[in-house]
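Okay, structure first, notes after.
Excerpt of the complex: some chains, original placement.
All chains are identified by letter, namely A, B and C, in their written order; residue positions are counted from 1 within each chain.
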Amino acid sequence: MTAVREAPTVPAAASGGPGAPGLHRSLGLTDGELEAIRDRLGRDPNELELAMFSVMWSEHCSYKSSKTLLRELPTTGEGVLAGPGENAGAVSIGDGLAVVFKLESHNHPSAVEPYQGAATGVGGILRDVFTMGARPICVLDALKFGDPAEPRTRHLVRDVVRGIGGYGNCIGIPTVGGELVFDASYRDNPLVNVMAAGLVEERRLVHARADRPGDLVVLYGSATGRDGIGGASVLASASFGEGETSKRPSVQVGDPFMGKLILEVSLELVERGLVEGLQDLGAGGITCATSEAADRAGTGISLDLDAVPRRELGMAAFEVMISESQERMLAIVSPDRLAEVEDVCGRWAVPVAVIGRVTADGEIRVISGGIETDGSPAPGGRIVARIPAAALASEAIVYRRLASPPPRRRAAPAPGAPVVPSDSLPERGTDPGAVLLALLASPNLGSRAWLTTQYDATVGADTVEASEGGAAVLRVHGMRKGLVLATDACASIAARDPWLGTATAVAECARNVAVTGARPLGVTNCLNFGDPEAPEAFWQLSEAVRGLGDACRALGLPVTGGNVSLYNESPSGRIAPTAQIGVVGLLEDVDRRVGPAFRAEGDVVGLLGEATPGLAGSRYAELAGSAPEDGPPPIDLAREAALLRLLPLCADAGLLSSAQDVSGGGLAVALAECAIWGSLGARVELGVGAAPAVELFGESPGRVLVTANPSRWGRLQQIAAEHDVPLGRLGTVGGDRLRIVLVGQGATGAAEDRGAGVADEIDRPVADLRRAWELALPSALGEEEG
Amino acid sequence: MTSYRFAVSVMPKEGILDPQGRAVEQSLPHLEITSVRDVRVGRRVELTVEAEAEPKARATVERLAGELFSNPLIERWAVDPIDKAAAPDGPQEAGVAGDGR
Amino acid sequence: MRVGVVVFPGSNCDRDALEAARLSGAEAIPLWHEEPDLRGSELVVLPGGFAYGDYLRAGVIARFSPIMGAIREHAARGGLVLGICNGFQVLAEAGLVPGALLRNATLRFEHRWVRLSVERRDTPFTRAVPEGRTLRMPVAHGEGRYWLPEADFDELEARRGVVFRYAPPEGNPNGSARDVAGVIDAGGRVCGLMPHPERASEVLLGSDDGMLLFRSLIEGAAETVAAERDPIEVTSR
């Protein structure tokens, strides 16, 4: 121990000496950050230490720009067993079981190598789930791309989808839902967000902690290669001479087969109680995993550098310490359990190695030449890096960035400002039936079958509904219970008002879960934003987090985890602010679930909630252009909360034949979808105001399209009234056409403009709607067949 | 115009994990083979180009190799001519070939 | 009846198959690929998944697994073997059923609900299927395009080796020759199919048609158990 204390800095020979002047900058650390590092160490860092700091103080690992914002989120609630700070959130679902879930981004890797980027994204989020001891039950993927007409976008879409499927299908976790959105702002910066959920017995929930000094630090899974050392490869050129950096691969390649093996090994280790703590290796590799596991418990870890199994010869210490090679896990193991751990790994043919010891001194020490059982260097061994775990993890640098709204916002109207009837809304003079077909045939609203057929959604034999409808329903194996999952973002609204867009996304996502009859349990999220050092981008982020917090508080939902992805910009611009939301809900009886498809002739069609003005940010506006003075629709969070309470009650009471959230494309598209899925038409009468597009195609939140047997309609009205939710009767299910008759103030305007003889209503065969909807995506991607 | 047939080999770059190669290596003990190592699995694309002269044909193939058949971040490629007379549809002219029957 | 479900390291439908077998009344046990012992299984199921990651070609590496020797012997003795999806690929690679499963014609992984026509109801795998009944179940694979040289194909058809074909309205998802979804060996005891009967095990999941296969095997076995106990010549491989 004293020997350690007497070595405040590492001998120069160990790693090339204290960083050359300016080296920190090429590693992405600022001068101020170097000062802060000196402060925490009380000395200059050496090159290896600098590399470790550079990954841990990166935005990705430290959350240095977002941490202060995230602190404001509501994270506690009934049943929350693990919240932010853990690898994934966990919420009790009763009967001693917990659902574990999280959303995460893999944007930048996917932009560079779409197949591997997406594949390793799936691998990473699954590891987060089974690191908690949970068996993953499903994956959802939220994808955002630029214009599908561009060849580059098509290539990205194709390879990202192949990559998600390539990993998920192989490892055998069903991909049951997600989102696919096209918007010009994602052209050079596509978003690949992946959500996963798993189930675990509450008592087996594992934490990523290294609590007990003397325990072993065990690494299992793939050997460590030079994957993903990207930026830090400047160190390689400094140490090995110029010209070699081009050989350093920074692209990580996923191996779903090894992923499956470490999944099985991890769950068996947990099941048999052989591990004290588990931590997956992701960004920051061994450095991140060890420092976080130690820091959470206030302990330290001594690492035996030479013991780390490597894929390549001649790897430098820094490469081993920050490599992001996939499919690796760190376990904290009591010494008397090691043999059993090795045995489990051996049976699955997974390489395993003891790479260190938990210590009491709160430091991460990297030792070359072997370590003793107390974590000190073996004779002849040397400490090559020595950093307080907290300095790398919880006490990493934090910023309060400058936020300022964009100037144009001041000129924008308040959300939901009423639309002036005299504006030039483009539906005047157009046939609403043609607009409906165009919306159904648009790449953002058409059928997702092109993509979902590439994902195995039924492996595991628990998938009740893969989510064409908005939410996926899975049975909890061996029980009547069901889990319902959805993911949504409303970036086109957030582009105009990030608070509103994010709050709307939370509400929409929760509503998608609740329409099935499920009670939402918790929220996970992935915040995809631009450069936090740009005041406007940081304003977007802070407004979005405020919207997330406000919505979750209003809906009584805890935020149990998430992920932040910043610097989503390219020379062509910044992405639309994208707060991807994931919600998990619980169905007490999966047989009582409500689906979106029309079910029976003669059922009454009704609308819960009311349309409010505001077309900006809608798919309709995207297609037709919106009036410049128009704003996005406002949100009534109290109404949303009432819906979340009301819908499960309706489902429990068996009042609903079907229920579908009204969102993209508005009520007309919702009606069309329910008709397509049910292969049943409907005739409805819709009251429209001065601008019929608001009622037909507007996307104001807080609405659910329901159908019910006429005998249950009275009870439905009663229960809706009790919850203060308006319920309008629109018409009747039946036939093979969708007919929407317009009545009221705005009903005749369009017909007048076009001249007499043109009916002011929508009346189309369901088969036509289906065809338009089915061809949308293949034709947008240039893949229509036959 | 003359026809030229080429083979493009695309292999994972050095240092890039090759899970296929690793899986093959791990299966070798089942075949009782212990003398094999450093297995790397890649792709081979064979194609015919019409051109006035070989260099022009080759240029087309090289463009395809770099732009369509490989991702330069993770893969390397090489182009080789195939002697048509020898094996029009076989994998390659040289070496021992078999159809395994 | 005892059903053994082989577990390769990358199997991912093994639990589904175990469950489906149990649902139809069998005793179902997992069989680890490294142990060449079928532990008294009368029916061996090779489940779906990616046995060894399915690198190179689906099913090829699994073919060299230690348990495969025992399965060959079991088949040679007239034992029942069912290969589902990846299990079918393994059987084909091992030559236990004829044909090869190539990359889907769409070049994509295809997950869809399909319909199967049952070409033969006189096999141990299909005897519980009512006449005229088509079966609805999912496919989920990237390499399921059945192929056989034309001459061999005619021979296969002549001995009625095709048990399942993809049927309308959904039709053929992968470009399989002659719409073949599943075949049986000449002895009529080893059957492979690409679709997943074990996932069509409950109405809640979309269909329970797959149970007809398991029931055929498990109920049928109860009836014929005596016959199978008769001494049969053991052909070594």
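Remarks
Just so we're on the same page, a contact is a pair of C-beta atoms (placed from the backbone, for glycine too) under 8 Å apart; a residue touches a chain by one contact, two chains touch by 3 or more.
On a predicted model such as this, the values are computed, not experimentally measured, just so you know.
Written as a formula over the displayed labels, the complete complex corresponds to A x1, B x2, C x1.
Just so it is clear, only the chains that are shown with their structure count from here on.
One finds 39 Å separating the Cα centroids of subunit A and subunit B. Mean C-alpha positions place subunit A and subunit C at a centre distance of 37 Å.
Of all residues in subunit B, those that touch two or more other chains are 19, 23, 26.
Under the contact definition stated at the top, the residues of subunit C that touch 2 or more other chains are 52-53, 55. Looking at the complex, you find that subunit C touches subunit B at residues 52-53, 55-56, 61, 64-66. Within the complex formed with subunit C, the subunit B residues making contact are 19-20, 23-24, 26-27, 30-31, 41. Taken in their complex, subunit C has these residues touching subunit A: 9-13, 15-16, 19-20, 48-50, 52-55, 108-112, 138, 140, 142, 196, 198-199, 201-202, 204-206.
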